[in-house]
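So that we are looking at the same thing, I have put the structure below in structure tokens.
Just one protein chain is left out here, and the rest sit where they should.
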Amino acid sequence: MTEDWVLYEVFIRARAGLEHKHVGSLHAADARMAIEHARDIYTRRQEGVSIWVVRSNDIHAADPAEAAALFDPAGDKIYRHPTFYSIPEEVKNI
Amino acid sequence: MYTQALDAQPGAAGADDAEQQARLARFQERIDRDEKIEPTDWMPEQYRHMLIRQIAQHAHSEIVGMLPEGNWITRAPSLRRKVVLIAKVQDEGGHGLYLYSAAETLGVTRAALIEQLLAGQARYSSIFNYPTLTWADIGAIGWLVDGAAIMNQIPLCRCSYGPYARAMVRICKEESFHQRQGYELMLTLARGSAAQRAMAQDAFARWWRPALMMFGPSDAHSVHTAQSMRWKIKRFSNDELRQKFIDATVPQAHFLGLSIPDPELRWDAASQHFQTGPIDWGEFEAVLRGDGPCNRERLAARREAHEAGAWVRAAAVAYAEKHPEHAPAASVG
Partner (left out) sequence: MNGACTAAEAHCEYVLRLADTSLVAGQRLAEWLGHGPTLEEDLALANIALDLFGQARLLLTLAGRIEGCARDEDALAFGRDAAEFRNVALAEQPNGDFAQTIVRQVMLDAWQLETYSSLVASADTELAAIAQKAVKECRYHWRYSSGWLVRLGDGTGESHRRASAALQALWRFTDELRVADELDARMAACGIGPEPAVVNARWQERLAGVLEAARLTVPAHQHYPWHGKRGVHTEALTHLLATLQYLPRLYPGVSW
């Protein structure tokens, strides 16, 4: 009989209007317990109004070895940013 | 500090061929640019090992550190002091947990780290092997031990390893009340009855030198410091931090009207620092080896909790396996 609990990642919404943000992890035997533990560990100082927990094993991550292929090609697409376009100063509200 | 034993470990770089040298150089460049290293990034094995050991020692120190202060929770002399102490010891548990979490990102499980602690194979800060004999010890620990810890931990918020640095940011934010409550407690005793003042002086006399030892051996004898500093796992040397602590603490002790248990302590006008008498490193090493006043009791208490909890942990696993449907999903939104 194993007594090791599953690793969960914890995401907290600090207040209404903000996204959930990863804050850390904890161990729990089930999801209900994971939420309770997250509440007791990560919101002791009113850090949150909502909690998500996800089994760490259920998170799929991009392979860091592919980072260059995944992320570098966006580097030269500077036309996606408003500063790429020059507009005379006297033109307002644009 | 909480990871002081690392300083006694020998270090050896393990780069043997050109490619490895180049990777190491690129890794060092990233660190020199103050980039954070994240769990899935390539890192030298020695960096990983040093980090695991350092974070685990830090985590173990928090967990073992719950015991000397926990010793006085049931006897706190006012309800206000009691809730403060519970909240503080609880924070230490939380900090241990954040740190174990950070260590787990390096590919080691908390269960394995705890196993090492319980088997007596892991180190933790020597300070927690000293006994808490009176209520004033709770004040002395908050003021001196947490004060020393903060000196060490604030620079670690800028440590090169992302999860460790983030855990330290959280810990430092939460710990900001720990030292203040300790000093406030000492102040109340110092302004109290003769018996309370004597209690404060006695506690200070017993905790002052162990607190100085928390920073670890002198730089001259600390083999690991150089590599740790190059990799920004550690950001200041033991002696620098110790001096900073002494300079900050001596005036605080004077304000309390406490006498410092060191006849050689003096202000050195030339260096603008307080100078102390020699530290008994023999005692420090004995405590680290396991021969401090409470090493056995501390480990025994951790083992007992772990063993007594085994059936509880197993029951929760058994229930979850029987009832996967009873584990309600988080209400998303």
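As written, the chain order gives the labels A and B, with residue 1 at the start of each chain.
Here is the rule we go by: a contact is a pair of C-beta atoms (placed from the backbone, for glycine too) under 8 Å apart; a residue touches a chain by one contact, two chains touch by 3 or more.
If you're wondering where the values come from, they're calculated on a predicted model, not measured in any experiment.
Novice: Write down which of B:70, B:147 or B:216 is the residue touching the left-out chain.
Specialist: B:70
Novice: Which listed residue (B:46, B:188, B:218 or B:252) would be found touching the missing chain in the intact complex?
Specialist: B:188
Novice: Touch as defined at the start, partner being the missing chain; which of B:90, B:116 or B:218 qualifies?
Specialist: Answer from the full complex: B:90 touches the omitted chain.
Novice: Quickly run down the residues of subunit B that touch the omitted chain.
Specialist: Counting only subunit B, the missing chain is touched by 63, 66-67, 70, 73-83, 86-87, 89-90, 93-94, 96-97, 100, 135, 185, 188-189, 192-193, 195-196, 301, 304-305, 308-316, 318-319, 322-323.
Novice: Touching the hidden chain in the full complex, which residues of subunit A are there? Just list them.
Specialist: 1, 5, 26-29, 32-33, 36-37, 39-41, 44
Criterion: only the chains that are shown with their structure count from here on.
Novice: At what distance in angstrom does the C-alpha mean of subunit B lie from that of subunit A?
Specialist: Result: the chain centres lie 29 Å from each other.
Novice: Which residues of subunit A touch subunit B in their complex?
Specialist: 1-5, 7, 24-27, 29-33, 35, 41, 44-45, 50-53, 61, 63-64
Novice: Under the touch definition given earlier, write down the residues of subunit B that touch subunit A in their complex.
Specialist: 40-42, 90-91, 94, 97-98, 101, 104, 109-111, 167, 170, 174, 310, 313-314, 316-320, 323, 326-330, 332-333
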